[in-house]
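Of the protein chains in this complex, one is absent; all others appear in place.
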Amino acid sequence: MTEIALPRPAASVMSDPGAVGRFGEYGGRYVPESLIPACAALEEAFRDAWADPRFRRDLDRLLAVHAGRPTALTPAWRLSAELGVNVLLKREDLAHTGSHKINNVLGQALLARRMGKTRLLAETGAGQHGVATATAGALLGLDVTVFMGEVDIERQALNVFRMKMLGAEVIPVTSGTRTLKDSTSEALRQWVTCVDEAHYCLGSVMGPHPYPWMVRELQRVVGDEARQQCAAEISTGTPDYVVACVGGGSNAAGTFAGFVDTPARLVGVEAEGGAAAAFGQVGVLHGFSSYLLQDENGQVSEAHSIAAGLDYPGIGPEHAHLKDSGRARYVTVRDEEVVPAVHRLARTEGILPALESAHAIAWVIRAAESGELPPWSTVLVTLSGRGDKDMATLMAAS
Amino acid sequence: MTEIALPRPAASVMSDPGAVGRFGEYGGRYVPESLIPACAALEEAFRDAWADPRFRRDLDRLLAVHAGRPTALTPAWRLSAELGVNVLLKREDLAHTGSHKINNVLGQALLARRMGKTRLLAETGAGQHGVATATAGALLGLDVTVFMGEVDIERQALNVFRMKMLGAEVIPVTSGTRTLKDSTSEALRQWVTCVDEAHYCLGSVMGPHPYPWMVRELQRVVGDEARQQCAAEISTGTPDYVVACVGGGSNAAGTFAGFVDTPARLVGVEAEGGAAAAFGQVGVLHGFSSYLLQDENGQVSEAHSIAAGLDYPGIGPEHAHLKDSGRARYVTVRDEEVVPAVHRLARTEGILPALESAHAIAWVIRAAESGELPPWSTVLVTLSGRGDKDMATLMAAS
Amino acid sequence: MTLQLRRDRPLLAPYVTGGIRPDWTDYLHEYARNGADAIEIGLPFSDPILDGPTIQEASDAALRRGVTVRGLLDEIAAVDVGVPLIAMTYYNLVVHRGAAEFCRDLAAAGIRGLIVPDLPVDESDPLASAAVAAGIELILLAAPTTPADRLAAIARASRGFVYAVSTMGTTGSTFAASGCRLAADLRQLTDQPVLLAFGIATHLDAVTAARSADGVVIGAALMRRVLDGGTPAELGAVLAGFRKALDEDGPDCVP
Partner (left out) sequence: MTLQLRRDRPLLAPYVTGGIRPDWTDYLHEYARNGADAIEIGLPFSDPILDGPTIQEASDAALRRGVTVRGLLDEIAAVDVGVPLIAMTYYNLVVHRGAAEFCRDLAAAGIRGLIVPDLPVDESDPLASAAVAAGIELILLAAPTTPADRLAAIARASRGFVYAVSTMGTTGSTFAASGCRLAADLRQLTDQPVLLAFGIATHLDAVTAARSADGVVIGAALMRRVLDGGTPAELGAVLAGFRKALDEDGPDCVP
């Protein structure tokens, strides 16, 4: 308890970052001049669409009839009993394609069509965002090209096959570390060559303005739904803690957005090997400024996590601001805590969480067991995805 | 069109099969005397629970907060445009654990607890029902033992691992063909030895009375939801056709139950290599009488399908009755039609169906393209599960 | 030619899986010669849900040899071993042929009784009528968990004898004393013989069982030996041992 500062007033946080795309000092639009008009056009199109009730209605309908929203809010009965805190799970693992990534992607694909684009580009690490983009492309009749590091292609052969089944082209990225960071760079490079017909469908709350804001807005459905569901489920109306894992930070941003104006304490959980908020320094990568893992010379460090989706050296700029402002707190979890957390949730609730999501569970377990969470406080955890994709990793780890 | 008889009055079909558990001449309770008291106790317990609003409320809540019900009804826009018929998909692929199997299993697990049982036994082929049972066991604190043929254990290593992660014990079955048929026999044999503490959680609308009826009732949530959703989605209120794949027949039975008293034409789609309704003769296996694939000497034939979940030589007794009464029609689809159907749905709707479910899609494609389905008729298809489990099979097939 | 079992000694009914070896009918002769009062012949079925590993293995082996009910009945018709023969099989084989035809076929082959382990008394009417018409006896099974009212119904409806399953398990399970109570209960309900079956593997098991029942069926214990290569003569010798043990009696049934 003692460590946790009381939440500050929320007026200035999680609002519209304006034309400059700033969250406090973070964010911005650090891309080559060639991409500036495309980013500006995207911002304009998104502002226009987001204010258009018809666009919102179309998206809401897609999310409902195709992606299966609203997703359930599950009281984790047995885990709660074991831990002595009330754990509620927001079940993004039940969304179509198996994670929250679909929320963002359906919104961007619909926007791309509205802008007259015929193609989607996407970067992917574990393949979840790639699969989601391929899905949205198939559904809305857009060609999809996914950039994926050669190393990840090997590790995630099944997701590569899923993307191909969905009609997407998967381009191996052979530069740098041949993982997510490099596939993001490559997607940006390729976007330059086809800005007229292609929309770059970025997978998290990162990249140049308007992406961090747009993706947060597209993911806020997670938090908005959860808030409503909590109001029905919890006597006090809102949870005491709201916890989500943070890779780029989209599931956390979407969740936090629903609770930022409540007294709930917001906790973002990073993988220790990719903990930009915890261990990073201010830097600029992939179009935005934020906390970034880098070496003493300013070269970007490779992230390392058992969860491919957390294997990114940066963090969305709004999270950097939430951290500085004290409105959210960022903690880290080690790989060794994650696998037991998967097992624990599987055995208590019959739910196999994604390794990414298991980071959030692992922190809740640790904080409950150490007494950091007050007895019978209410903890909302966003379960960002399902663990099916991680079975091979877990088999190797066991 | 010409082939399809007009639906008969539905009064006698899909009702309570009474104490004898008969659907027309099919069904019954053909089990060793040792199991009769357990079956009778189960029937009594289910009748009691099913009439108890508190049980229904508990189950409804579990289905909602844990399994993610209601599942979406998705208009398949692009496939519909291509085929010239209105295809609506009931999305059981979005249910927790990835198929409709969870509906049945949560009901039986809740019932088992009500009966004071501490263990669940289950048979499984592809592993879907085993995973669902392991899930329900974890959630409700029941030990789970899953019987699985040695051949299937090899083919479905990932699902075996999922079950173990969920805390279930998986027992290899080495007798007979070492597949689903034999694991069902073995589960029945083992149930004899532990009827007092164990509930046998059967996975489809088969087995001795009350299973075919009970499982249909537990799966009717699929049809009931779909009916309500269709009423909102379709101008005429009900679809012209209701289509589902048939292994044992639980997703089809649950779906049909919602529409049996409407003018909708009901179509069950079997795998050609496991088509008991199409090619079977009347027989008795695993406790019930129905259509059954058998050789000229009355030995049960091995079923063969690319979809492990349709690899069963029998069909639920109620389906045999629905066929005889003309209320439903049963058609077959070949493996060679199934893989293209998966690809087609993936590319048009961004949905990777389970190979089982793809049988229903394949028939709709064939019937639409042959002109058998009238232009712009409305076709509800139950998508019983997601295709993630089948990626290895599809990779091998491509 | 009804199934009339002698009542002057503990009954001994050994089992053999039909067609397990080309010379399988020799087991019938040896059983008869060494003290069997009736012989149970398994007509192999692909999915024997009340059989344990041994008899499953025997059934599979016979089916792999290509045996059929028709062929087995022809072989049976050609032998006369001097003790009543009883068929044991699963209900699908009956349904497949048709109950009336099936029973007529058995009768024509000289078989006097029929045991169908997956046909409980509630479902037995059609086959019982066919059996009566064909002049064979439909023998019903009772189990340790069978409640009193059902037990009475089974005792009433069973013909030839009552087949008491000693244990909650499959053929080849360990013999359980629960069977002794079941047999004793059944004998209160019927004048027909009550034979205890399942798991009778040792002389002690047999003698124990025979103190409560009118006799025993020995199945898996014999078939294990057959599968291990035991010749008809060797199995005859084994049966003679059981005969002797039963006739000389032994220690009490230890509950």
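For clarity, chains are labelled A, B and C in written order, and residue numbers in each chain start from 1.
In the analysis below, a contact is a pair of C-beta atoms (placed from the backbone, for glycine too) under 8 Å apart; a residue touches a chain by one contact, two chains touch by 3 or more.
All figures in this text were calculated on a predicted structure; none of them were measured in a lab.
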Exercise. Over the full complex, note down every shown chain the hidden chain is touching.
Key: A
Practice problem: Looking beyond the chains shown, say which of A:R119, A:H286 or A:K389 touches the absent one. | Solution: A:H286
Quiz item: Of A:S15, A:T193, A:T236 or A:S398, which residue touches the hidden chain?
Solution: A:T193
Quiz prompt | Interface with the undisplayed chain - residues on subunit A | solution = 20, 28-34, 36-38, 175-176, 181-182, 185, 188-189, 192-195, 281-287, 289, 292, 294, 297-300
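As a working rule, only the chains that are shown with their structure count from here on.
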Practice problem: Could you split the other chains into touching-connected groups, assuming subunit B is not there? | Solution: A | C
Quiz prompt | Central chain (by mean CA position) | solution = B
Exercise. Report the inter-chain centroid distance for subunit A and subunit B in whole angstrom, where each centroid is the mean of the CA atoms.
Key: 35
Practice problem: Starting from the mean Cα coordinates of subunit A and subunit C, work out the distance between those two points in Å. | Solution: 67
